[in-house]
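Below you'll find the structure I mean.
All protein chains but one are shown at their positions in the complex.
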Amino acid sequence: MAVKAVETHELTRRYGYRVALRKVSLSFTTQGIHGLFGSNGAGKTTLMRVISTLLRPHGGTISVMGFDPQEEAEEVKKRIGIVGDKVLLYEELTGFENLRFYSKLYGLDQQFFESQVEELTDRFAIKTWLQEPVKNLSTGLKKRFDIVRSLTHNPELLLLDEPFSGLDKDTTDVFWEYLNEYRNLRTTIVTTHNLEYGAALCDEYVTLRKGVVVSQGPISEFDQTL
Amino acid sequence: MSRNRLIILGITAAISLLYIYMTWIFAPPDVQLGEDVRIFFQHVAPALVAYGLFGGTLLCGIMYLWKGEMKYDIIGAVTIKLGLLFTTITLLTGMMWANAAWHSYWNWDPRETTTLILWIAYACILAYRASVSDRESRAQFGSIFGIVAFPMVLLSYLSIRIWDTLHPIVIEPTGLNMEVEHMMTLFVAMIAMTLIGLILVDLTYRIDLANEKLMRIRMERS
Amino acid sequence: MTSGLSAALAIAKKDIVTQFRKKFEIFSMFLFALIAVIAFSFAVVSGGSVPAEVGSALLWVIIFFTGMFGFAPIFLSESETGTLRGLATAPIPAWSVYLGKVFYGFVLMGIVEVFLVPIISVLFGFSILNDPLLAFGTIAVGTLDLAAVGSMASALSMPSESKSTVFPLVYFPTATSGLMLLIELTKIVVLGSGAVVIGAGLTVLLIFDILLAHLIAMLTLSASVFHFALSP
Partner (left out) sequence: MQQVELFAVAVILWGGIFLFLAYLFLRMIGIEEQLRIVESQIEGDIE
């Protein structure tokens, strides 16, 4: 039997009195790239935050890699990597110091950490910038470091919240290639309002509108005109 | 208006009348303070009710964080508001009594100072809550604030034991340090004030709840 | 437990390194403290000197106000740059984030105090060396207490609209209870326990214990609810 990467049943989340997710039931299998589509305010980001244990659901159940994100938060956090719209790096520290800081939070083995950094910085072509304070880097390079940060602990589940918005061409290409290569080695969930990108990248999709699941299924059934 | 509420209202009215009778007619003048002792009952009872209400804020904060139901947050906010009201009464009557006993309205006595700080502290929570516009965050962070501000209540309560003070220590470990008639009056005063406090909490809670519902309906329709 | 502690230390170390690369912040805190000393001197100097009990009390008042500058950005800066999400999604317990920030606040304030306390004691003409052990203990516990309260206050002011005005509103109610005890203790150090009238049967140790209890209460209360501050 296969544990689903994410499985929700009638998940509800409110912000004060505004309902952001209304009885959302969906499931993502392990492996593959899953798209979470919808316009702004559809509840994509809310769902991502519930998955990443940041928000407590107000109703329904959710399990991430077989764990409850609230009760077993640390188990879930260990297994996920997050890339959001903001770069989660400290401006005053160098790229390497940032990565080492996060590796300490994740309790990584020194050797494993070094080999990961070696491999990933090579892959994303930022090795020469490792000793430079982050504040001196360009936006594209910062974003690359941020992606490397989210991958250093080798997460089983990668959560990408609008990963391609404001990303330059080169970085997009490198990242796209990387995602394709790891398509069957890791579960990836991508939220996007750009349906073109989404349709080209994903294996499965879920469309949300005003906190309700409108449609879901394999990408071959996805109709962009919706 | 349910039947139970009417009964409670009736009981409160009766005890309040008894309270007024006992404070102003029944209680004998004090040996030292004379007639001024009557202020005492208006002072101690609201003070204890205010402490109780702030304790309620703590409890509601814990309950909100635990259960995540908005009603606990509304009650928590109500207890802060009413706690402030009762602390104000305490401060005012305390000042009158201070003037009668020590011939000065304000003496920077530890009890006075800590009570004033207590008032400011909970007023700060109210101001803080008003500055958070997101309802969910207001409830969550307001609850946390209500919990971490509670040590101030304890310090205010214990201040007369920590510092050398002019304030008389009425509640000794061995029992109450006063005449029997005064003790009876204080007892009745406590019950009356507690009941009045509870009725105020109930009324304010219902008003705030209805307000929130109205707001929610307006937001959903817009 | 140990992983939480090492994570807390990593966070504290990261913040201290960041702070030292910026430099100006710690220096401006120190300058602010000096400005406060001058400003208070206008009010309290009479006949060329300051009464010892007033001076020693002002020491803590100045540290209290300087702390406002030091502690306010502890979480506010992280929430502005968004890096708080990185801490919130790392597999560490919430209390270790809080504890790390308390350590950082303690070190930051401690560095300022190393320079500030001797300067104030010379300018205001009092000595804390009458009872070095108690003085050192009071300053250490007091700074830790202010750091514990300040970090919490900084976390609480995150969701507010007007963050910088709200921080003092949160800092004051939670810090004052400790401040009163600290001033009392420092007066005892400066004047000797005989000269200060304290409540009957109360010893210096008891006040110190109450201060410690306050510190422990603030730490445990904040640490146990901090989980809720990280996931808004």
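Labels for the chains are A, B and C, by order of writing; each one numbers its residues from 1.
In the analysis below, a contact is a pair of C-beta atoms (placed from the backbone, for glycine too) under 8 Å apart; a residue touches a chain by one contact, two chains touch by 3 or more.
What you are looking at is a predicted structure, and each value in this text was computed from that prediction instead of being measured.
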Counting the whole assembly, list the visible chains that the omitted chain makes contact with.
B
Among the options B:58, B:89 or B:162, which residue touches the chain absent from this view?
B:89
Contacts of chain B with the missing chain: which residues?
20, 23-24, 35-36, 38-39, 42, 85, 89, 93, 96, 99-100, 196, 199-200, 203-204, 206-207, 210-211, 213-214, 217, 221
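The working rule: only the chains that are shown with their structure count from here on.
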Select the chain whose centre, defined as the mean of its C-alpha atoms, is least distant from the mean of all protein C-alpha atoms.
C
The pair out of A-C and B-C sharing more C-beta contacts is B-C
With centres defined as the mean of Cα atoms, the chain at greatest distance from chain C is chain A
Separation of mean Cα positions, chain B and chain A [Å, integer]:
49
Which integer distance in Å separates the CA centroid of chain B from that of chain C?
30
Junction residues of chain C, two or more chains touched:
none
Could you say which residues in chain B touch two or more other chains, in rising order?
134, 136
Note: in the complex, chain B contacts chain A through residues 68, 134-136, 139, 212, 215-216, 219-220
Interface residues, chain C side, partner chain B - complex:
152, 156, 158-162, 165-166, 169-170, 172-174, 176-177, 180-181, 184, 197-200, 202, 207, 210, 214, 217-218, 221-222, 225, 228-229, 232
Give the list of chain A residues in touch with chain B in this complex.
14-18, 56, 58
